[in-house]
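Just one protein chain is left out here, and the rest sit where they should.
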Amino acid sequence: MKLELRGVTKRFGTLVANDRINLTVEPGEIHALLGENGAGKSTLMNVLYGLYQADEGQIVLDGVAQNFKGPGDAMAAGIGMVHQHFMLIPVFTVAENVVLGNEPTKKFGLLDLEAARKKVRELSDRFGFDVDPDAVIEDLPVGVQQRVEIIKSLIRDAKVLVLDEPTAVLTPQETDELMQIMRDLAKSGTSIIFITHKLREVQAVSDKITVIRQGKVVGEAKPTDSASELATMMVGREVDLKVDKAVAKLGDTMTLRVEDIHVEDDRKQLAVDGVSFNVQAGEVLAIAGVQGNGQTELAEALLGLRPVLKGRGAIALNDKYIDHLSVRKRLESGIGYVPEDRKKDGLVGEFTIAENLMLNGSYGKPFAKGISIDFANRDRIADELIKEFDVRTPSASTHAEKLSGGNQQKVVVARELSREVNLLIVSQPTRGVDVGSIEFIHERIIAERDQGKAVLLISTELDEVLALADRIAVMYRGKIVGIVGADATRETLGKMMAGVSA
Amino acid sequence: MNNKKEVAVDAEQSTANQVLREILTGSPVRTLLSILVGFLVGAIFMVAFNPEVLNAMSYIFGRPADAFAAMGKTISDGYGALFRGAIYNTQASDFATAIRPITETLRFAAPMIMAGLGIGLGFRVGLFNIGAVGQMAFALIGVTYVSTRIELPFIIHSLVAIIVAVVFAGAWGGIVGYLKAKTGAHEVIVTIMLNYVALNLFTFFLRTPGLLLEEGGAGTPKSDPPAETAALPNLFTDEYRLHWGLVLAVAATFFYWWLMERSTIGYRFRMVGFNSSAAKASGIRVERTFVWAMAASAAFAGLAAANQGLTSVGGVTPSIHANIGFDAITVALLGGSRAGGIFLAGLLFGAFKAGGPAMQVVGVAPEILNVVQALIVMFIAAPPLIRALFRLPQPPKRKPISEWVAAKFSKPANKKVAK
Partner (left out) sequence: MSRIEVTSGMFSQVERKPSLKAPIVMSFVAIVSLVFFGILGPTSVVHFQITEANALVSIPDLNLPSNSLGIWASVVLLLLTAASFWFGIARKFVPRVLVIVFGLTAIVALLGWIAAGADVPVGFLLGNTLVLALPIILGGMGGIMSERVGVVNIAIEGQLLTGAFVASVVGSITNNLWVGLIAAMIAAALLSTVLASLAIKYLVDQIIIGVLLNVLVIGVTNFLYSQVISQDNANLNFPGTFDRIPIPLLSQLPVIGDAFFNQGATVYLTFLLVPALWFILFRTKLGLRARAVGEHPLAADTVGINVAKTRFWWVTLGGAVAGLGGAAITIGNVGAFGREMTGGQGFIALAVVILGRWQPIYVSISALLFGFAIILRIWANQINPVIPVDFITMVPYLVTLIAVAGFAGRVRGPAASGKPYEKN
């Protein structure tokens, strides 16, 4: 089946998530949709799958314009989707999951699970899936769960199969197996849309590549194009971020030493796999890399929100091991932390700005006298910080959730920079922040460095990394591919982000 | 600079707008409307099941005025009696008697306020303490023991009993927090089970000679009355039954206000309630907070238990808790889990309890007030209901997804402007 998207536009309020997107997928083609997180890939696919309705434009299947009101319509028209987060019921068997919503029945609505099993076995055998229809989903490895998702689509006669970041959850071996499955499916005539931000996989499996950035198609590419070209297309920026900064004056102390640490993610998969690096007082070390290569887990492990696997690595702050310390003790021993997701980990939306400024300072001075909040002091400090950090708000008693993203981030940064710290961990400090605030936050980070503090910057934005870093470490699949100087070129970094060591 | 001014003006406008919206949609107006509708539905019930009205309805087409008069009379009789029974007795011969009802309201309100504060504390930490009944029962074991089995001087005896109540209840509540933190067991289920365990334990103590059973008692579970040194004394003359429990309730309310609004402990409680993952990242041990919060919540219920145990006339029986633990849930919900709100809500529902007997006298079953109570809180808890009834504007949406997405994408748009 031939799929065409013609001028698809999707807006959320004033924001254009998809801007006149054209895309053609030929029958039996593996078409990669490449772009950074937030580029608009998933929105586009949700439009295709009927979860969102397009504001403009058309979805055309084999020359016939479609009007999907929900996933049911899309499924009926032959579109199948494997979501990034699997849509499987963990406690059901494979067969039950596969037929859900489309159940073969005998008399009186009695489930015909035998028919379901038979179908699963047929498809499983045809594509070499090796899936047991009676296995319970939660007992299966993710790779197999994904195959169940694919079977779910195939059983509904999907002619176009959308795979949304399918390799994000897979091990390298499982990824290779998935790619073989994709090739086999394409051979049998199924069109595949492969959404990803991983260059190696795009090059390995796709027939055609469309690159999306900031909601627009920025170009098409061939799998034979070089990885660095693709990376540049994907992360390219119209505006260069420039920060005036002097050469780093390194202090004597090795503020942070990370020694071969191993950290697991929520699914108990190894997310940080033997990472070692040092951050010296007075420098900015940036951890660059595509999202989801272990950076989040690394930051959480440094703060103590996530354990370092026992006996597998150590963390030292100012030459003292801090592995056994609680989050509170680590904060008190001099770590400042700007989390990646400020709304989740950095702020309490229902609290006022003043209350948010004492989030990790409620145990003593200057915010508290004994167990009583020192309101006079708190409000004075809040007013000072609001002024110093240029937080644009009617007053210190405004609730944090009412502020814009940039001003929220300034509140977090103000809190962390105003504490006595010697290591500053900043994760994605400017995500969702307006350009004026970006400049401000960047300048403040450099100012901290110049005062002799060690800064660990974790960012997926190449421009930010290049603007701030003194040294750059690139993370890929839980490992550090290499550490290079701030003079590294985009191309080098692009290659490293794709896993090629420099 | 110019840019900054614009932003400020913008923010001012939006706050003014927001204030307007919040007055229309937020608590005070909605609370009043909820109370109004609650009473209205109560009136409908009264009318619909009043024999005189039903009688007049049978000839409504002949003499409709009779039917309407009967309806009016029923409602004014009913609520009039509530007023006389709970606030000011207009039919009393002298002033001292006339104000007796309001003191009764205060007397009934005190334990509900104290237990309500406990439930409210739980709510603000994101915990639903449905177990105040059990926490009170467990506390009453201690209270009754201290007040009937130990000899201590006046005042000290009461204080020791109150402290024992707080500690017992707190420990019982702490178990809930511990099980939640350690095993993930949901506090609602755990508290319900512990209610029954505590009530049975309490009955066992009251039933067993040598434990709490009254001297010479047999069969019926009942203790001796609290020792005179332990009983909470009356506030005024013996004409009024209002006792020091009210002072305890007022003190508890102030303490709650200080704890939740002024202290760092309450600050951390609220932080965990609003956003536990931000609390974690700020170095707070969320699980330990659950244990302490649950214990603190229960400790307030312990105060209510002390109030009941130390003022029982003729001895403590298993029903001494008087369902205050459940009433407290409605008190906390109506009071918005805030100190002042809970105090006022406790007064309202205390008035319901005080005014019941007077309603009975004029032929309206006082249980109607339980219906009114439930309805009021239901309207409070389900804002869409009252909004639909009065066609109030929708409140500003808290965190619309579109805004979040917009924030995520706002960079390119801004950049173009900057260019």
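Letters A and B mark the chains in the order given here, with residues in each chain numbered from 1 onward.
Rule of thumb we're sticking to: contacts are C-beta pairs under 8 Å (C-beta built on N, C-alpha and C of every residue); 3 or more make two chains touch, one makes a residue touch a chain.
It should be emphasised that the depicted structure is a prediction, and the values quoted were computed from it without experimental measurement.
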| item | value |
| --- | --- |
| Residue touching the undisplayed chain, where the options are B:Gly62, B:Pro153, B:Gly210 or B:Pro384 | B:Pro384 |
| Of B:Arg84, B:Arg124 or B:Lys353, the residue in touch with the unshown chain | B:Arg124 |
| Per the touch definition above, residue among A:Ala65, A:Val91, A:Leu309 or A:Ala447 touching the missing chain | A:Val91 |
| Touch criterion as defined above, residue of B:Ala56, B:Ala298, B:Val316 or B:Ile329 at the omitted chain | B:Ile329 |
| Where the missing chain touches chain A, by residue | 51, 70-72, 75, 81, 83, 86-92, 96, 100-103, 105, 108-111, 138, 152, 350 |
| Residue numbers in chain B that touch the chain omitted from display | 45, 49-51, 123-124, 126, 128, 130, 179, 182-186, 188-190, 192-197, 200-201, 203-204, 207-208, 273-274, 276, 326, 329-330, 333, 336-337, 364-375, 377-378, 380-382, 384-385, 401 |
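Assume only the chains that are shown with their structure count from here on.
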| item | value |
| --- | --- |
| Interfacial residue positions of chain B with respect to chain A in the complex | 3-4, 7-8, 11-12, 15, 18, 262-265, 267-268, 270-271, 274-275, 277-285, 398-399, 401-415, 418-419 |
| Chain A residues touching chain B - in the complex, by the definition given at the top | 12-17, 38, 214-215, 238-239, 303, 305, 326-332, 337, 339, 343-351, 355, 358-360, 362-363, 367-368, 371-373, 375, 392-394, 398, 401-402, 404-405, 431-436, 438 |
